[in-house]
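Worksheet: the structure to be examined is printed underneath.
Yeah, one chain of the complex is gone here, protein chain that is, but the others are all in their spots.
And now, chain A:
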């Protein structure tokens, strides 16, 4: 019994770390730039397929794909920023939302054309092996994916905390006008920030691909998870996002243990509604960003 509970907890924490990085990009972009990136999960899906293609064509290990995804998606993110976001930034929010919605549909369907709607998996050498500690079974993939996620979160935290660019980003989140006055290049930094958010989404996609089967047309599920993490953890705060991710992972692990898998999604949506109802101030804290 106790090992059963422990394995549920371990499972939940490891999954939660992955969910945390899935939500992190969304949280940072929303918290710092005030952009609701509804196309976030489409980039997560692209990350999964990056891992899939690298593995299928060149036998690249997902761990390496995780590292490779960061620069690739950073560049992709800055391109999207230059092409789409800069044009809608000064316009009303609805315009940006419509554009990002179009981008989401575009990526999803390009993905469907290239990879069809078949469900894919990435099977590394260690996929079906697991570590056993005192009766608790920990699959290696989950350990590795969770560990990578934790490393990435740590890197983001340190980046925002200790580097000059990180400080500038925090300044921008608190007060863009004041940041500009003291010499922060808002445009360039926004591009960097959006790139980082998308890089995070891509890396999260790789981590998710290690653990779950995936297909282009179910990507919106990850938007739901990412959004839940953002709502639980608040905007733009790396540490809170980490805890929120772990909480979501634990909730999912417990739910999976007691009910059929499809119903887990429903619990998630109910949770989403409840949190939105209860925590409205915490949520609309675009004004009170903490980073």
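Here is the rule we use: a contact is a pair of C-beta atoms (placed from the backbone, for glycine too) under 8 Å apart; a residue touches a chain by one contact, two chains touch by 3 or more; residues count from 1.
In this text, contacts and distances are computed from a predicted model.
The listed choices are "Heme-degrading monooxygenase", "5-methyltetrahydrofolate--homocysteine methyltransferase", "Branched-chain amino acid ABC transporter permease" or "Chemotaxis protein CheA"; the UniProt protein name belonging to the chain that is not shown reads "Branched-chain amino acid ABC transporter permease". The hidden chain makes contact, of the residues A:6, A:79 or A:272, with A:272.
Of the listed residues A:8, A:84 or A:186, the one in contact with the hidden chain in the full complex is A:84. If you put the hidden chain back, the residue from A:3, A:109, A:163 or A:187 that touches it is A:109.
Where chain A meets the missing chain, the touching residues are 36, 38, 84, 87-88, 91-99, 101-106, 109-110, 112-113, 220-221, 223-224, 227, 260, 262-263, 265-266, 268-269, 272-274, 276-277, 280, 283-284, 286.
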